[in-house]
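Omission of a single protein chain aside, the complex is shown with its protein chains in their original locations.
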């Protein structure tokens, strides 16, 4: 792929600084060569501007004087991200429906569906037009996959999973496994049959090896536009809102409701049966055991208001010092007391 | 599926309140319709009793007056769980042994085994009667799978894994991968060959994408009736007891022994070479670095007695206040000291 810089600037409706040139790729300031375009979004990397060999840089007006050839942007990070779409190409090297796949006679595939070798499509499953099932994908019976979905290798959709259009399921994901529902019963443990389903919205992305369990009853749901990172666990009957960002290794226990536009940072954990409001941010490794109202920012385990958490983080290393000071104060106060007692008795 | 309410009550040996009706499904109080049965187990949801459209409710005697039609139970949660078995149906849409599977000529399959397309069964592996291997399952050489096991899509049993009867392996699980055994050796790292095995008991369930490593020597074991959630990691040579509940994203380092009926809550971590007694409960995100005697309840990282942990959790947000109070006290005591000194010198 190659484009002229002018073509790119015009297409994005942005101002070009300097003469035109041929662009064949994109890269970081550090690695880019003379036919690559790069970007400066974080002032931390400003020193790289002097040494970069990039042919052009997407840059904000205030730093534009630092480079000879640029696309001027009020949001270089976002505009560079858009620019990446010029150069990205879809994964994969197979087209059509493989005779080495298994498609149940009662499955329904819309037009332009791609099915790789070794994919399995169960009875009465419906796959929307333009969707692609990579090798090793399992689609259980009664699943409904929307249009233009991509399901990467070895991902598993157990029975009755519903997936909205334009969603992306990365490799190894398991949707609709049985929820963790058990009742201890003396020395045995009774398995609560899990008969609910999973419903995933539109434009959702689910990261590699993440797991979302089917509901005991009713549905486990993930709203439109929500993005879930690798190795995230979402328990049965959770209701996750729209446009959330859920970072790697987060665990959400059963029946917890998460609002819209919520960010859960890496390795955070949410107990079950909680209600998390809209526009909440939960810090990394936080442990949430209580409901959180909308617009809150929390951190720590157990989670607390983020300002408290940050204050605590500063004080925490001083704990031993505090302990010693308390001991010192006790001694001083005892001595003072004795001395004052002596004075009072005079 | 449909049953009369009377049939259900009789089958469960429970009292029916109100007239008979047809039941075609089960659901939560919120979602249930007039032909659904629901349940009230948690008083938190009592307000839903007024608005539910459920045809009948499994409910305890003390709340039975709130509904017209009910099955009376001293343990509504457990009885509803049992009731779910009336309505659950097995996953899957394939029967028999697929010609698209690979079965090594030296493998032994008992009667009534189901093998989906794209499953692989290695040399000298034995699969017990009635067991089912979904698509993409890998059964390594010398594995022994008991009777009536279900191994869901893309789960992997490496060589010599033993799986007791009536066990369920969810999708994407990996049993018997090499343990994490390495010896730093100058600039290199020497890989300790892992020649041990994995032995899983009867009626065990292992959640999606969980991993249990083969032992370096001898066995990594999981006892009967233990239930393991998604994305749990169990290291080489661990010995996990019977009837344990191990929640998502827990990590257990090598050679740790866990007793019977132990609960490890989500994201808890156990160091290696520990001994955890029977009937222990470890709280979410706890970090356990010491042995734990039987019947303990611990929380926090590093883990401490749960009562201490809860007291600490209340005090922790007051750390900055405490720090300031100590500073204030130091100042006051210094002033007092000076004043008392003056008085004493008079």
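Per-chain numbering from 1; labels A and B assigned in written order.
Assume a residue touches a chain if its C-beta (ideal position, glycine included) is under 8 Å from a C-beta of that chain, and two chains touch if they have at least 3 such contacts.
All values derive from a computational prediction rather than experimental measurement.
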> Which of B:8, B:81 or B:231 touches the chain that is not shown?
Replying inline: B:231
> Which listed residue, B:73, B:154 or B:260, touches the chain dropped from view?
Replying inline: B:154
>> Which candidate, B:11, B:65 or B:325, sits in contact with the chain we can't see?
In response: B:325
>> Can you tell me which of A:123, A:168 or A:297 touches the chain that was removed from the display?
In response: A:168
>> What does the interface between chain B and the hidden chain look like in terms of residue numbers?
In response: 100, 102, 104, 106, 118, 120, 122-124, 136, 138, 140-141, 154, 156, 158-159, 172, 174, 177-178, 180-185, 187-195, 209, 211, 213, 216-218, 231, 233, 235, 249, 251, 253, 267, 269, 271, 273, 285, 287, 289, 300-302, 304, 308, 311-312, 314-316, 318-319, 322, 325-326, 329, 332-333, 336, 339-340, 343
> Touching the missing chain, which residues of chain A?
Replying inline: 26-28, 31, 44, 77-78, 81-82, 84-85, 87-88, 91-94, 98, 100, 116-118, 134-136, 152-154, 168, 170-172, 203, 205, 207-209, 225, 227, 229-231, 242-243, 245, 247-249, 261, 266-267, 284-285, 301, 313, 316-317, 319-320, 322-323, 326, 329-330, 333, 336-337, 340, 343-344
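We adopt the following convention: only the chains that are shown with their structure count from here on.
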> In whole angstrom, what separates the CA-based centres of chain A and chain B?
Replying inline: 24
